[in-house]
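What follows is a single structure, and I will ask about it in a moment.
Removed from the display is one protein chain of the complex; every other protein chain stays in position.
Then we have chain A:
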Amino acid sequence: MRTLGTLALYYYIIAVTFAIYYRLRDSGRIPELDEKKLMVVFGSGGHTTEMLLMLTKDNQFNFQKYGQVQFVIGHSDTWSLTKIKDYFSRGGTQIDWEKDVQIIKLFRSREVKQSYLTSILTTIVALLHSAWVVAKLRPDIVVTNGPGTAVPLCYIHFFFSKVLLWNLKAKILFIESFCRVTSLSLSGKLLLPIADKFVVHWNELKLKHPKVIVYKEKII
């Protein structure tokens, strides 16, 4: 127990030193978008459609603007991937799916109709997989509109960046689903405490949760 405490102390002395060093080094300098990594977590079905509608203009999206664009989809969700590719090709954007965007197929904690016992095991595997993906890709922002897989991934992103101090400027943007008018989704409720910005579509939700953002204009 004592050695663990000592280790943690050493870790934080080093981590804080680095954090201060980076803060001083970068003070007064405005970062460029092309040095930032954007991760979008797509869900299934309706979630994917909504996300595409919000991110694009005339089915187009500027991939080149960012240092790296990472699209996370469910491991078995071939529908979403087809939908995403279809959607962009309709806008006439020439995308090199090997180079312009990194596609990550995330192991899902629970497939439909899976038994309770095996779900525990697959949940652990899914958590480890999320941790590996986040540690490897180190996104500067995670954007999601609430599929179940996004919740553990966002918490891991939060843990690495804010608790282990890997990246104090890392962000989480959550956008609630268009069909949520009077109550938040389960993913929304779970991510509200750690999201840097939380966008909803309807004013009813803003009245209940003052922290959220609602735009006067339609965003979808």
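Keep in mind that, in the parts below, a contact is a pair of C-beta atoms (placed from the backbone, for glycine too) under 8 Å apart; a residue touches a chain by one contact, two chains touch by 3 or more; residues count from 1.
We take it that contacts and distances are computed from a predicted model.
In the listed set "UDP-N-acetylglucosamine transferase subunit ALG13", "Elongator complex protein 5", "Armadillo repeat-containing protein 7" or "Magnesium transporter", the entry agreeing with the UniProt name of the missing subunit chain is "UDP-N-acetylglucosamine transferase subunit ALG13". The hidden chain makes contact, of the residues A:15, A:54, A:165 or A:192, with A:54. Of the listed positions A:73, A:126 or A:141, the one in contact with the omitted chain in the full complex is A:141.
Contacts to the hidden chain, counted on chain A, fall at residues 30-33, 36, 38, 45-46, 49-50, 53-55, 57, 61, 65-66, 140-141, 143, 171, 173, 175, 177-183, 196-197, 199, 202, 204, 215, 217-220.
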